[in-house]
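Of the protein chains in this complex, all but one are displayed in their positions.
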Amino acid sequence: MNLRADPRGPNLHVGDDVTIGPGVEFGANVVVHDGCVIGAGTLVGDNAVLGKRPALGGSSTARRGSLPGLTVGQQCTISTGAIVFAGSSLADDVIVGDLAVVRERVTIGPNTVVGRGATVENDTSIGARVRIQAEAYVTAYCELEDDVFIAPCVVTTNDNFMGRTDKRRALMKGAVVRRGARIGGAAILLPGVEIGEDAFVGAGAIVLRDVPARTVVVGQPARVLREVPPEELLDA
Amino acid sequence: MNLRADPRGPNLHVGDDVTIGPGVEFGANVVVHDGCVIGAGTLVGDNAVLGKRPALGGSSTARRGSLPGLTVGQQCTISTGAIVFAGSSLADDVIVGDLAVVRERVTIGPNTVVGRGATVENDTSIGARVRIQAEAYVTAYCELEDDVFIAPCVVTTNDNFMGRTDKRRALMKGAVVRRGARIGGAAILLPGVEIGEDAFVGAGAIVLRDVPARTVVVGQPARVLREVPPEELLDA
Partner (left out) sequence: MNLRADPRGPNLHVGDDVTIGPGVEFGANVVVHDGCVIGAGTLVGDNAVLGKRPALGGSSTARRGSLPGLTVGQQCTISTGAIVFAGSSLADDVIVGDLAVVRERVTIGPNTVVGRGATVENDTSIGARVRIQAEAYVTAYCELEDDVFIAPCVVTTNDNFMGRTDKRRALMKGAVVRRGARIGGAAILLPGVEIGEDAFVGAGAIVLRDVPARTVVVGQPARVLREVPPEELLDA
């Protein structure tokens, strides 16, 4: 770790090959690791860590190999204590909440919010204007399209074998959440389910199967209840 | 951000107009933002951040406008890595656990504990002797009366529309949990439900409707099972 104290912030530490745009503001005790590019006007809160490189366990299924630095767009907010890894790319106007974690090889589109304490695991792609609310858990290999809403404490999963057998490595699959779909508080998505466009998953639902576009599902396991009211569709 | 190094703690940074009472102790790397008032004898753990001002996203429904500084009472403990926002007020003898977050315009009564990793969102009021246990999620606009017990990983919600339509802004409503009620581990409270005095919600229950005082509810959705045994009532 090649960190050096840097006068651009209070107790700021910065690594090698870091590019910091004009107007970037740092809270106290921020750490910016090797290779980070931070766009103009971005705010970085106290204790945030940017560009961390993963220390993978021996049994981790995450891909290995060298990673480019983290890229953060313009006018973003990386909040207090948040951790954003190397190899990821945040578009402009993204907010990463307090104590949220975004791992390596994640792409995040413009105007998206990753809420307080939320976790986005490696190799997940997230579109524009997505709202991932507080404490939600977005596992590795998920795909969240534009305008998706993930309520607080939602849980996604990607491994039906829970670490046993080697064939699981080929079968791991996160959720695919299509444009404008909404997932209710503390709902659980089983590995590989697809939530259709503008669908609505009720709070606490356990989703075992794909959910058709524009339908409301509720329950444990989740079943179709009705259609989403027209006035709640994204293009209404 | 007007932070200056301050000799009263190891790598302590302090903003403007901060009042620190006698006997306050600071761990390492604490940040105290503008306008904080910290009562006598309070302990502030390593990496804690006090008086943070919110950086709201464009779609956030939280109220905007200037906030007074955070007020922390006497003999409180703000634990390691905790974040407590400006505009909130903690009475005496409050404990905020490690990595817990308390947002703006929250009031907390004396002898209350906000557990490790728990989140209390904006505009929530919490009484005296409340115990919010680890990793619980208390959403915005909740009301928790005195002697309430919130078990680990409880989830509350406040938005039946999940960010769609503008009428939701008027209809957002968190849970009301009456005096002495207990909410079991990982239970889910739907928006606006009222949990009656001394009621008991079983672990994992999903509460769609109001729960009468002194009743035990369990299941998904939660149904009344029996009365709370007299020896478990608050005034027993």
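Chains: A and B, in written order; residue numbering restarts at 1 for each.
Quick note on the criterion: a contact is a pair of C-beta atoms (placed from the backbone, for glycine too) under 8 Å apart; a residue touches a chain by one contact, two chains touch by 3 or more.
Remember, predicted model here, so these are calculated numbers, not experimental data.
The chain that is not drawn here is touched, among residues A:104, A:121 or A:145, by A:121. Among A:24, A:72, A:86 or A:99, only A:99 touches the chain left out of the display. In the complete complex, the residue from B:95, B:126 or B:162 that touches the missing chain is B:95. Residues of subunit A that touch the chain left out of view are 1, 3-5, 11, 13, 29, 31, 47, 49, 52, 55, 57-59, 81, 83, 99, 101, 117, 119, 121, 135, 137, 139, 155-157, 159, 161-165, 186, 188, 190, 206, 220. By the touch definition given at the top, subunit B reaches the unshown chain through residues 10-11, 25-29, 43, 45-47, 77, 79-81, 95, 98-99, 111, 113, 116-117, 131, 134-135, 149, 151-153, 182-186, 200, 203-204, 219-220, 231-232, 234, 236.
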